[in-house]
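Remarks on the structure that follows.
Note that this complex is displayed minus one protein chain, with the remaining chains in position.
And now, chain A:
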Amino acid sequence: MATLSLSRLDKNYGSFHAVKGIDLDVADGEFVALVGPSGCGKSTTLRMIAGLEDITSGDIRIGDRVVNDLPPRDRNISMVFQSYALYPHMTVGENMGFTLKIAGRGKAEIAEAVAKAARVLEIEALLDRRPAQLSGGQRQRVAMGRAIVRDPDVFLFDEPLSNLDAKLRGQMRTEIKELHARLESTIVYVTHDQVEAMTLADRIVIMKDGRIEQVGSPDEVFNRPATQFVAGFIGSPPMNMADARVVGGNLRLSDEAELPLPPGVAAQDGQNVVLGLRPDDIYPQGHGIHTEGGDAVEPRDLTVKLSEPLGNETLLFVDFGGKGWTARMLNPRIVKRGEVLGFHMDLSRAHLFDAETGRSLRTE
């Protein structure tokens, strides 16, 4: 395994600037997820690391080698593709051993390496089958097996679970996590699914429009988002956002609705801001996640427009300050449409962003 370092990495397609000078250091054995909406440059970045796309400028280092102009085969990386990319005319065993065959290794050595990887992934019974005879989950395992056999410095995953159904995706997520723990490998994992990124990665890189918005641990990007975009992208259901103006130490959301300025933010009087509050932090009294009754909890009576019961919790949709808000109710009871409930808004956990730059105004 090895470290990976991207330095001022740039990619242009004609006049389109796909990746805009990104810097990233991945430690040996670290699991880093690149996450962001379609077109944010995450897959392009991964393909540049793999050597499948030329870089326009900047440097890519794997270990202590600069690999900018090396072809993919000389970078000692493995990649698991979104489409799996298994060779349909070869058996599972041949697929997995292909890399060693090309490297000119002996048959015995290839068979041993394939058997070892197959054991790790529990696909020993599939070695003589062809990809067309496998289910989606099995194909996914074979694709990972092919990557393991190469024993690379860095594993690259390009949205590997996006073609699986929800149940299988959850199962494979756990397996990838276990695999990483076992192999202690350096992994760069591209996904647009923030749940995958949160559950798998040691660190998450959130990208937007070819730039890195924030790099941090799952806890950091969830609890201390650096920008409004990160705050909206991470978390499900997404964070509630409302335009507001700082007036006399309060946040004015509309003519009728005001809230106190959340603690720990640096906002000036008259500044236009965006208030962000996660659904977890708006809840009917007695049904919240966090310890209730802190100093910054604002009680409001709000009318429930709609409720979505999910079993262990219910999502409630309410209007406040001329905007729709989503609230999360734990230990739920049946809530009827139009029912007025006393909600708590925990402003100690609220986020405030500058309306122009989108940067967080939190100071702690």
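Here is the rule we go by: contacts are C-beta pairs under 8 Å (C-beta built on N, C-alpha and C of every residue); 3 or more make two chains touch, one makes a residue touch a chain; residues count from 1.
As a convention for this text, contacts and distances are computed from a predicted model.
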Protein name (UniProt record) of the chain left out of view, among "Glycosyl transferases group 1", "Molybdopterin oxidoreductase Fe4S4 domain-containing protein", "Trehalose transport system permease protein SugB" or "Acetone carboxylase subunit alpha": "Trehalose transport system permease protein SugB"
Just to verify: which one of A:44, A:99, A:307 or A:360 makes contact with the chain not shown? A:99
Which of A:136, A:238, A:263 or A:309 touches the missing chain? It is A:136
Over the whole complex, note the residues of chain A touching the chain we left out. 50-52, 71-73, 77-79, 81-89, 98-99, 102-103, 130-134, 136, 139, 146, 150, 163
